[in-house]
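In this view, the complex is presented without one of its protein chains, the others remaining in place.
Letters A, B and C mark the chains as written, and numbering starts fresh at 1 in each.
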Amino acid sequence: MQVKEYKPLIVAFCCNWCSYAGADLAGNNRLNYPADVKIIRVPCSCRVNPMFVLRAFQRGADGVILCGCHPGDCHYTSGNYYTRRRMALLFSMLDYLGIERERTRVEWVSAAEGAKFAATMNDFAEKVAALGENKRLEDLRCKK
Amino acid sequence: MSNSKKYLREEIIRISGVNPKKCMRCGKCSATCPAYDEMEYHPHQFVYMVENGNIEPLLESESLYRCLTCFACVERCPRSVEPAKLVEAVRLAAVRKQGNNRMTANDVPELIDDETPQQLIVSAFRKYTK
Amino acid sequence: MKFSYFPGCTLKNKAKDLDIYARKCAEVLGVTLEEIENWQCCGGVFTTAKDEVATKLSSVRILKDAQKNNLDLVTVCSACHNVVKQTNYAMQNDAEFASKVNRYMAEDEYNGETKIYHYLELIRDVIGYDKVKECVVNPLAGKKIAAYYGCLLLRPNSVMRMDDPENPTIIEDLIKALGATPVVYSYRNECCGGYVRMESPELAVKKSNTVIESAKKAGAEVIVTACPLCKYNLEKSGCDIPVVYLTELLAEALGVKEDTNE
Partner (left out) sequence: MQRIGVFVCWCGSNIAGTVDVVAVAEALKKEPGVVFSANYQYMCSQAGQDLIKQAVKEHNLTGIVVCSCSPRMHEATFRKTAAAAGLNPYMVEIANIREQCSWVHKEMPIGTEKAIILGKAAIAKVNLNVPLTPGESPVTKRALVIGGGIAGIQTALDIADAGFEVDIVEKKPTIGGKMAQLDKTFPTLDCAACILTPKMVDVAQNEKIRIFSYSEVTEVKGFVGNFDVKIKKKARYVKEELCTGCGACTEKCPMKKVPNDFNLNMDTKRAIYIPFAQAVPKVATIDPDYCNMLKNGKCGVCSKVCTAGAIDYTQKDEFIEEKYGAIVVATGFNPISMDKFDEFAYNQSKDVITSLEFERLTNAAGPTAGKLLRPSDGKHPEKIVFVQCVGSRCDACNEKGKEYCSKICCMYTAKHAMLTRDKYPDTDVTVFYIDVRTPGKNFDEFYRRAVEEYGVHYIKGMVGKVSPEGDKLMVQASDLLDNKQLKIEADLVVLAAAIEPDKSARPLATMLTASMDTNDFFTEAHPKLRPVESPTAGVFLSGACQGPKDIPETVAQAGAAASKVIGLLAKDKLTGNPCVAHSNELMCNGCSSCERVCPYGAITYEDKEFRMPDRTTQIRRIAVVNPAVCQGCGCCTVACPSGAMDLKGFASEQIMAEVDAICK
């Protein structure tokens, strides 16, 4: 029997103005990153409700990453600062619940940083894959 | 390109770690080379000939032993090609062949004097023998 | 301040002045050089071939010893510096090479952690020219001195990172600190042909003469170098102005030259 290769499931929330454009630029430049990364477009990283992150983990995501504009560059002036604070709290709580720090990340990627986007995703996917499947929130997972 | 030429080219590229395809044929390596006049094949020709697998003539050439390893070509190449490393790789490919040592211990006494620094003798062995 | 020190084989034989004065001057300048025990010759030239491993092991051991002593490493000879620094760079940046080397290193695994200073960098970055100026007792005022860098100190700059490889100032600044006048000339960073001295002496003479002529035209009275091979080659090629080691020059200015002249 062939053992199915373990593929992590990664949800990436990208702000429309910088990071989503950065992801597009990575595409334009044909910079590869794992297909395990699935991007959800949000207007600003500050649109990401901690609930969304929890939901992703409950539904079986192995890693969640938020990408926004660099500090000071937010299209909406200050959204990314809120993201940073909110996620710092959320991630420390998740850490307490046993979801390793490496499974969550906030990263600033500008519209010009296609290479950084791809590098970030490669690195994140590698780290998440190294941790293996996320089982810690299994009990909390919604039963389908 | 014949297989043996291809093999030799891959060997030189592997030993040197140089990618000759980066060259844009500007000739700055040869423009800056202090040993140019003493060389039959010049640095830019080394790059071009390795790229084309035309390495046999280089292996036979005295040019291999005229390169000063001064790295002027490496430093000034706008394309980061590093011609000196190619010269060294071809030279090694030549001296590594059985019986092809450029210099033997017996040759040394004639070539040195009382003041010859040790490093010259050591480095000559590094460069010209295997 | 204490540093690990690697003199190299030539400095133990034909270029004793380079070594002795380096230690003397370091002491005057408040630096202790602790010679690495049981070192071996670095090999005199860094082979750029990726598949040459054994020839670079002695340099790796020197670097590892400095790391064991928990000290940064100081070198004086240009050739040794070039070889050790290029080896260290390869250990840091060429994972395949490093893993091959470490197969020879038993429990002494090494991955390029040691920081290397050339004696000139030690003066510029650690001691400082101001400190040198304070310690000068015999200012070399009026002397027109040409710094000869050669190729080994500066190139390849991506590894050596000592100074601007095309317009360096590190030796000139030292000459100024010693009270003398530096002579800047165009061929100070061109090769003297030292490495081909045995293989094709006529070429070595030709290249040396280009350097000597360039320095003399610019008004040099003395040529200063950090490389025993350069010194030998320039002298053998008929240089009619003195060629001295930079540590000799330094010792003269710091007033410690006579002490060691037996």
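To be clear about the criterion, a residue touches a chain if its C-beta (ideal position, glycine included) is under 8 Å from a C-beta of that chain, and two chains touch if they have at least 3 such contacts.
Everything numeric in this text was worked out from a predicted model, so none of it was measured.
Trainee: Where does the absent chain touch, in terms of which shown chains it meets?
Mentor: Output: missing chain touches A, B, C.
Trainee: In terms of residues, what is the contact footprint of the unshown chain on chain A?
Mentor: 9, 11, 16-18, 20-21, 23-28, 30-33, 35, 38-44, 46-52, 55-56, 59-61, 69, 72-73, 75-79, 82, 86, 110-112, 115, 118
Trainee: What is the set of chain C residues that contact the non-displayed chain in the whole complex?
Mentor: 158, 164, 166-167, 184, 186-187, 190, 214, 217
Trainee: Spell out the interface residues on chain B facing the chain that's missing from view.
Mentor: Considering the whole complex, chain B reaches the absent chain at 22, 24-33, 36-37, 42, 44-45, 72, 75-81.
Definition applied: only the chains that are shown with their structure count from here on.
Trainee: Can you work out the whole-Å distance between the CA centroids of chain A and chain C?
Mentor: Once rounded, the distance between the two centres reads 50 Å.
Trainee: Could you tell me the distance, in whole angstrom, between the mean C-alpha positions of chain B and chain C?
Mentor: 25
Trainee: Using the touch definition from the top, which residues of chain A touch two or more other chains?
Mentor: In chain A, no residue touches at least two other chains, as defined above.
Trainee: Quick one: which residues in chain C touch 2 or more of the other chains?
Mentor: Chain C, residues with two or more chain partners: not present.
Trainee: Spell out the residues on chain C that touch chain B in their complex, using ranges where they run on.
Mentor: Listed in rising order, the residues of chain C that touch chain B are 8-10, 13-15, 41, 43-45, 47-52, 55, 77, 79-80, 150-151, 154-157, 165-166, 190-191, 193-200, 203, 207, 210, 228-229, 232, 235-236.
Trainee: Over in the complex, which chain B residues touch chain C? Could you list them?
Mentor: Interface residues on chain B, with respect to chain C: 14-17, 34-35, 38, 65-66, 68-72, 74-75, 82, 84-85, 88-89, 92, 102-103, 108, 111-112, 115-124, 126-128.
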